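Here the complex is missing a single protein chain, while all its other protein chains stay put.
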Amino acid sequence: MPSVGTRRGHHACVQRYEQLLHMLRLPDKEAAPGVRKREMATTTGSERVPVPRDRDDDYTREAATARADFIREQTGQELEHVTSYSFDPSTLTGNVEQFVGVAQVPIGLAGPLLVNGEHAQGEFYVPLATAEGTLVASYNRGMRLLYEAGGVKTTIMDDRMQRAPAFLFASAREAREFGEWLRENFDDVKKAAETTTKSGKLQDIEQYTAGRMVYTRFNYTTGDAAGQNLTGKATAAACAWIAGKYEDIEHFFLESNFATDKKSSQVNMLHTRGKRVVAEATIPNELFQRIMRSDSRLMYRARQVSNLGGFMSGVNNNGAHSANGITAMFIATGQDAANVAESSAAFVYAELRENGDYYYSVTIPSLIVATYGGGTGLATQRECLEMLGCYGKGNVRTFAEIVAATVLCGELSLGSAIVAEEWVESHDLYGRNRP
Amino acid sequence: MPSVGTRRGHHACVQRYEQLLHMLRLPDKEAAPGVRKREMATTTGSERVPVPRDRDDDYTREAATARADFIREQTGQELEHVTSYSFDPSTLTGNVEQFVGVAQVPIGLAGPLLVNGEHAQGEFYVPLATAEGTLVASYNRGMRLLYEAGGVKTTIMDDRMQRAPAFLFASAREAREFGEWLRENFDDVKKAAETTTKSGKLQDIEQYTAGRMVYTRFNYTTGDAAGQNLTGKATAAACAWIAGKYEDIEHFFLESNFATDKKSSQVNMLHTRGKRVVAEATIPNELFQRIMRSDSRLMYRARQVSNLGGFMSGVNNNGAHSANGITAMFIATGQDAANVAESSAAFVYAELRENGDYYYSVTIPSLIVATYGGGTGLATQRECLEMLGCYGKGNVRTFAEIVAATVLCGELSLGSAIVAEEWVESHDLYGRNRP
Amino acid sequence: MPSVGTRRGHHACVQRYEQLLHMLRLPDKEAAPGVRKREMATTTGSERVPVPRDRDDDYTREAATARADFIREQTGQELEHVTSYSFDPSTLTGNVEQFVGVAQVPIGLAGPLLVNGEHAQGEFYVPLATAEGTLVASYNRGMRLLYEAGGVKTTIMDDRMQRAPAFLFASAREAREFGEWLRENFDDVKKAAETTTKSGKLQDIEQYTAGRMVYTRFNYTTGDAAGQNLTGKATAAACAWIAGKYEDIEHFFLESNFATDKKSSQVNMLHTRGKRVVAEATIPNELFQRIMRSDSRLMYRARQVSNLGGFMSGVNNNGAHSANGITAMFIATGQDAANVAESSAAFVYAELRENGDYYYSVTIPSLIVATYGGGTGLATQRECLEMLGCYGKGNVRTFAEIVAATVLCGELSLGSAIVAEEWVESHDLYGRNRP
Partner (left out) sequence: MPSVGTRRGHHACVQRYEQLLHMLRLPDKEAAPGVRKREMATTTGSERVPVPRDRDDDYTREAATARADFIREQTGQELEHVTSYSFDPSTLTGNVEQFVGVAQVPIGLAGPLLVNGEHAQGEFYVPLATAEGTLVASYNRGMRLLYEAGGVKTTIMDDRMQRAPAFLFASAREAREFGEWLRENFDDVKKAAETTTKSGKLQDIEQYTAGRMVYTRFNYTTGDAAGQNLTGKATAAACAWIAGKYEDIEHFFLESNFATDKKSSQVNMLHTRGKRVVAEATIPNELFQRIMRSDSRLMYRARQVSNLGGFMSGVNNNGAHSANGITAMFIATGQDAANVAESSAAFVYAELRENGDYYYSVTIPSLIVATYGGGTGLATQRECLEMLGCYGKGNVRTFAEIVAATVLCGELSLGSAIVAEEWVESHDLYGRNRP
């Protein structure tokens, strides 16, 4: 039975702590082939035919081609287009295993998007990777509206990425004592966590109790990386330190549904995961009428009905479709699109002014973005980030603001379309692809 | 002010109804250029520089190159890789506007995945488009576990796609009367809706009331398409018919946050959006120990803690990370990845048997998939669907089962890793790409 | 191990079915003393000193006095006021066990409340049992506002009480088959359920699936009773019939958190538990200004902020404090106040009209009320119901409308106070009791 999760006396734990810390500090390059070795071994004598790998270097055109050939043999399917990639597979280490080729996702350009942010300022042409007809046209239309309205104001309200270990004790009473200890020893926990990372800084630790458990959220700032991995590693180191110091932990688990990675949750809507960004604007009704063939009063009425609808239906977003723009930008720029689960949450707040002007704001409480690490350095994705002036360190807040501004444009475009009933019409004109 | 949303006497409404039906039945091919014409016109004499379009045919390499050149002029950025696509842009009509090139998303192969479905039966090699290191390795490892455990049993429990118009009345009393009328006239409403679609069938209409509103959900089966567009069109036609028949509607809106397209909601978790699929398996502990260096008893304990954690945190998924596998398959196969917002919801139910066997099931209540239409026919995406034997009509249920089975493999793999603390370790070995 | 929950072959189940049906049909009066006998027996030779009971007749002043004496002996506390009740304890059979006396909860009168319902029509003086200073004054003030505004319009939108058994099967596939069978055999299930009740009518059975379970909601109308008990009994009979007919049920449980009795849930907010009632009114701003020292524009702004606040905080009620009025009426009229858990849910929808008029509606989706059975026949409670003309059969809808109208008055009163900042002030004037 695995040992670290369980507390078995101080001594064992300290040992394990050192061992785990060692492991975290010194990623053992030799270990990887070992893993592969084991994997290959298991197939011997079995009917199971694993995907072929090259033990010496699996990130080559040859290795990829071998897998494409394997697929042809196994399924009869040629991968002509999948194997038509323009970059060197050696760049993929750390991004994908058993690489065979690429999905080519079409990118449409929308813009200019006019942003009045603290980091993003000026006009941007936004790459949207999508196969949903009308999506680019719709965002583009919203960008035109907001351009003429003077642009989108954006503000980053908060910034935190977390891992959420849970700790089990003999009873609630010991759980409470641990909670106090954890608060008192925050500085040391922070030190232990930050041994594993340069860019991650532990900000605070939230605590939530139930039964004999303490659920925590270790909140970090993570620089220009999205930070799920660095927070994972830092929190593991912190937990190892904690387990070495604190006798009474019966078990701990590095995740227990309180960071809700790749999932939507109220706790993240309240407490932020990634960036919490607000995009807002005030639009004269004349522009809605002229550009959108719509009307702010009717839009506002629809908004009220949607607000209540969303409250009843238990939705994570009382707005329209922020996930559309977010997903399209995420795929284009190498973000982890699985984070659309969290990043799709939004709070819309609108006001109809007496003169018919429409104040509209959208708050994205869990926008998980990076301009460094992950998929951001891949060939096409990096070009898309660079087109926005956002590749690499120091740019993540600019990028977050551009995403939020894009979302607002899409909200007002679809919001207009619904009341103008152009919605169905426009879908019909551009259509979905009907093969 | 737009007219259809508002009821202004029977006569106007019938006229509008005919007009809208006409529009819905006969998509006017000539209309599209008109839209474009207006758009180009507005830029004249403005400082705003829109993305260039070719009025005659915008779906050509030349038009795309013109946009790439435009980006270079505007931003200084070359799009060398983005413009390296292997297909003819003319295939993109209905998928994207203002096409400039592609995002090349790396695909790793996982498998063989052994599925005991009603539609999917046998072994599959699964294409996962991702840039998140370890994702493919982790799913692959889960697939091996489940292979040795005899495969994943999959069952589609329900199938429905919806649009959710809301209707406003003078007061709650008229709203209630309308609700009764709508139930009584279901057959006619169904007929009106289905005039616009061959594959969409209106199954029923749910009603939810609040204040002076009736929120509805028009539930359809949609064949092998995901169906958001066809249900939109069909429901618009139904609403037009309704508005022409029923005097007392003050307003209606085609969407009011009760279908929660591209958003996660309790109503969809309860009532299904897309396919409701269960994947389940019973795994001997010996396999966990041998293959996963884990243990079913510890996994079960972690599951209990996660279940409560998720309940407290208000998460839409008490499992681990289904969005990872779903997103990677969605991008590879041309699904709308924005639907990860809905499709990330899941219900995990596990049992520890007295002999240590672990029964594990994951239910995906809103899996939105297609094997026809949308992005499924794009060059690389179609190859990926064909690799699974799932391209085109008659295959959507097979595909849904493969996705669900993949998800289960990923859940057990990450679930094992968390308790075995391989989790951080494995991320460290394969790493995220650190440029 | 208990047997009915588990399916052990057809024969055993049919036997058990007959046995359970027998039990349900013929409540065995002799059984009760047996239960008591066992209970008394256990105390012999133990240090545990149970509350004394009279085996022959426990519902007498003497038995109650014996318990008051017992409390004095055990705790030193005289129960002078608790034992000052004005009714004969023999009326309490079926309401309480081990009766010792009463809580005297002060009742304040509010009104006149002017209701324009379908059942409640005219003026009512409303008894509010509470110890919260300002509550009666606040509702009274709201009633005055609405009186001058022409009264509160009330509409009952739906009516259903449920029990929610869950059924377990070998796998999801058998669960799905059972779901189909249950739909096909609804008429027989209904017959089996209704053998146990005169007033309960099974309307339909909702189904929700996850893993290898089918969660159901058996929805009944229950006449003038709240109906939790009759639906419990009817559903038990239905389940016994089902278990006798359907071979493959592995387990069933009469409740599995899908009726959410005494708890608040999204499913009940969507699908109604008890009565779904709307109260609505349109109030001229002049009245807000004159009577409430408030203003509709400011109230509306506060409402918008509260709507978003409630959406973020994950509240079950975007209004102000409906539980206050509901609880006070529930205690006064013998409703089960524990149902405040469900009945506290509400949907507020408001509109600011161009002339400053304020349309306001409150929807109570799970108002659980009775005018018959339960505590409604107790001495003081019955007087309070009769004061409203609502005691006994045929009155439950009238009563539900009065409750909803009262709630709306309280919402507008507190809503006014918050913006007028009379809120804190008024609490200070009338104060909470400070001993």
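Residue numbering begins at 1 within each chain, and the chains themselves are lettered A, B and C in the order written.
Convention: a contact is a pair of C-beta atoms (placed from the backbone, for glycine too) under 8 Å apart; a residue touches a chain by one contact, two chains touch by 3 or more.
Small disclaimer: the values here were computed from a predicted structure and weren't measured.
Every shown chain that the unseen chain touches in the whole complex is listed here: A, B, C.
In the complete complex, the residue from A:Ser294, A:Ser361 or A:Thr398 that touches the missing chain is A:Ser361. Checked against the hidden chain, the listed residues A:Gln266, A:Thr327 or A:Gln381 yield one contact partner: A:Gln266.
One chain of the complex is left out; on chain A, the residues touching it are 118, 153, 155, 157-158, 171-173, 175-176, 179, 208-213, 266-267, 270, 276, 278, 280, 314, 347, 349, 361, 363, 365.
Residue positions on chain B in contact with the hidden chain: 266, 269-270, 304, 307-308, 310-314, 318, 347, 349, 351, in rising order.
In the analysis below, only the chains that are shown with their structure count from here on.
Chain C has its Cα centroid 39 Å from the Cα centroid of chain B.
Chain A and chain B, compared by their mean Cα positions, are separated by 17 Å. The centroid of the Cα atoms in chain A and the matching centroid in chain C are 43 Å apart.
For chain A, the set of residues touching two or more other chains reads 266, 269, 307-308, 310, 312-314, 318.
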